[in-house]
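Once you've had a glance at the structure underneath, I'll fire off some questions.
Missing here is one protein chain; the remaining ones are kept as they sit in the complex.
To keep things simple, chains are lettered A and B as they appear, and every chain counts its residues starting from 1.
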Amino acid sequence: MSHTPVAVVGVGQTNHKKKRADVSIAGLVREAAYRALADANMDWSDIDAVVLGKAPDLFEGVMKPEMYLADALGAVGKPMFRVHTAGSVGGSTGIVGANLVSGGRHKRVMSIAFEKQSEGNAQFALGGGKGASIGAGGAFAPFIRAYIRRSGAPEDIGWMVAVKDRLNGAKNPVSHLKLADITIDKVKESPMMWDPLHFLESCPSSDGACAIIFTDEEGGKKASKPPAWVLGTSMRSEPSTFAGRDAVRPQAAMDCATDLYNQIGVTNPREQIDCAELYVPFSWYEPMWLEAHHIAAPGDGWKMTQSGETALDGAFPVNMSGGVLSSNPIGASGLIRFAEAATQVRGLAGDYQVGGAKLAIAQAYGANAQFYAMWAVGSSLNPLG
Amino acid sequence: MARSENDIAIVGFAQMKPERRSQHTETEMLLPVVNDVIAQCGITKSDVDFTVSGSCDYLSGQAFSFVQNVDAYGAWPPIRESHVEMDGAWALYEAYVELLQGHLDIALAAGVGKNSNSDPSTLYTIEFDPYYLTPLGADPWSLAALQARALLDSGKASERDFAEVVAANRARGKSNPNAQVTGDYSVDDLLSAEYVRNPLRKHDLPPVSDGCAAVILARGKRAYDLCENPAWITGIDHRIEAHLPTMRRDITVSESTKLAAKGAGVDKAPIDVAEIYAPFSFQELIIRDALGLSDKTEINPSGGSLVANPVMVSGLTRVGEAAKQIMNNGKKRTLAHATSGPCLQQNIVCVLEGDK
Partner (left out) sequence: MTDTHESVFNLTFPFSRTLGSTLSTFFSALAQGQIIGVRTGGRVIAPPLEYDPNTGDDSGTDYVKVGPKGTVSTWTWVPNPTHLHPLNTPFAFAFITLDGADTPMIHMVEVESETQLQAGLRVEARLKAPGDCQGRIDDIISFVPASDPSPSAGAGEPYTPPAELEITEMDSYCDLNYVDNASPSTILWMNSLMQGKLIGQRCPSCTRVYVGPRGLCCVCAVELDESHLIDVTDSGVVTNFTVITPVQYHGQTETEPFARCSILLDGTDAVMAQQSILDVPASEVRVGMRVKCEWVPEGERNVDDIDNRGRGSGGGCIRGWVTTGEPDEPAENFIERMM
């Protein structure tokens, strides 16, 4: 096979907000797309194909919106593709875009994901349009309760993650929430939403979009700014519910990480990987994913949080951008993780840059914690030397 | 022709017989079809390296409706899996691109659609421009009829031509065990029917169908382990055009099909059989023209989507039928086409070749 290494040469995000009252749906996605094009020093005519991802169409009430958005994304006369893999969709959208380049189909591809949650209501959509929706928090709360019991983690771990990610988010210019004055007490005293999750331990509902531009090895080497190299990608799925399924440490999560590490030659993720953007929509998912993705030993994930290891200045920073807890345009949240990991290894993360980041991973998950998408990006094709 | 490890073939195809109203859920429809196509290839589910399906949440009005469909794959231990909110023909495209990476050998692509729960004349109003079309209740029948009228006014076709497309497909469908609406119809009788949307009559519209289909793809020499006569994908491309039909230069021409056909290399050699996804009768004329097929090409031996149209599946069914012509009927070079969106907005073209 003669397939090319893939480079991320452009990243763009909207200014995420609760309600972007100043833009249409097209205007929202175009803001991210234009920023990515500017970052890559390209224009629409440079893009060969567009891959669009978003979560359920019931969020905005527009069915298959990529059809209406084709023109807005400069895709007329080009291939336009639509991915939907639940909450992991942003990650899948990045992977499909990268694969189009590595498989030799195209030279330059834009992956773009969005959600304009303010047009509708996520609880309504997740409840299938019926009353008494339990929402995502209600679905995940039992898993979190089981994790706390299994790991023996103290109750303040979730509060610590909530504070850490919001302080990181306050450094990120496009972040929806900028809660520079958040404290453990404020999190603890915020209303209980889905026991044991407090309001401030939960992700916001955001309007936002994210775009990534991929190109081949030649394009990556010629890029005007440092590229991020896509070193490995992986996706895994398992059924929603069956007797014996471990929802705390799902097999699909572990398999996805193992596959990724094998591709890039990582044997000790905690040591060899510099930082991670993980899909943490509810605070406790930080320690849960550290364990499920083999970064911490089973039962030890919360200790990394507690010791400050996952802080921006820690040994293994997690969600430097502020994560899903700071901005959550659902369908875009996964691609934002992927984009932020790339931004770190490009050295372009500004106030939340991890010094010397050479190898970063990103993860997104979806539905009943059953769909996983991950990638690893490097500052070079061989960051481990 | 010698095939390399870079070449990817369709090696199995299965479908549920489309029905006006299935008593089953999408997941229940999918499971036997998936098991059937896997068994056809003489493999087990653990041999499938990558699975991808196409379906649509709004067919059931439920967010994440596809999530349950994972149950049909027996995704345990966990599997590499993806989903597109597109016709299964594009799921096949993702599977093809995944195999192009060179790491995996066997992929399964499926499409599933329980269309009978909803009414297409109201449902698809929300697929169109949310500011300029949805509030008008602009429906797919009306948009197709606007295109049909333009085709008539261009002088390129007549209402009789539309009816002839219907009669020909329904007649060919008689020999397709998976057809839903078939029979011998006189063109004059068809033309005496009332308009649903002038100039389209009920028979010019696709039937409403519940259905599902799945194909297996294999890479390189592995294909021969699964199928005696693999249908090699020698060209595949898809293109989109402006969403609002009013923004296209000429809606009686399918520019995106022309581009996709060029990308797929349709004109490099004669096509023996073409399976065209034309949801509305007259669109077959537009697509035939855009594909540049000669009179020698046999069109829609299955009867096409006028004899059964499970939306989200119909395109993949065209690919499967075109592959069957090579795998089972000894044809040399076949073509499959699929479409999506208002007035043929998006089109995919896939060229398949056999070794014989």
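The rule is short, and it goes like this: a contact is a pair of C-beta atoms (placed from the backbone, for glycine too) under 8 Å apart; a residue touches a chain by one contact, two chains touch by 3 or more.
As the structure is a computational prediction, the values presented were derived from the model and not from experiment.
Across B:6, B:35 or B:158, the residue that sits in touch with the chain not pictured is B:35.
Of the candidate positions B:15, B:60 or B:257, contact with the hidden chain is made by B:60.
If you put the missing chain back, the residues of subunit B touching it would be 21, 23-25, 27-28, 31-32, 34-35, 45, 58, 60-62, 70-76, 116-119, 121-123, 125-126, 130-139, 142-143, 145-150, 153, 195-200, 242-247, 251. In the full complex, subunit A touches the hidden chain at residues 19-27, 30, 44-45, 58, 60-61, 71-76, 118-121, 123-124, 127-135, 137-139, 141-143, 145-146, 149-150, 191-195, 239-248.
Just so it is clear, only the chains that are shown with their structure count from here on.
Chain geometry summary: the mean Cα position of subunit A and that of subunit B are 33 Å apart. In the complex of the two chains, the subunit A residues touching subunit B come out as 1-3, 24-25, 55-71, 75-86, 92, 96, 99-100, 102-105, 125-126, 128-129, 234-240, 242, 250-252, 255-256, 367-368, 370-371. Considering their complex, residues 5-6, 56-58, 61-64, 66-68, 70-71, 75-86, 90, 93-94, 97-98, 100-102, 123-124, 126-131, 134, 237-244, 247, 255-256, 259, 340-342, 345-346 of subunit B touch subunit A.
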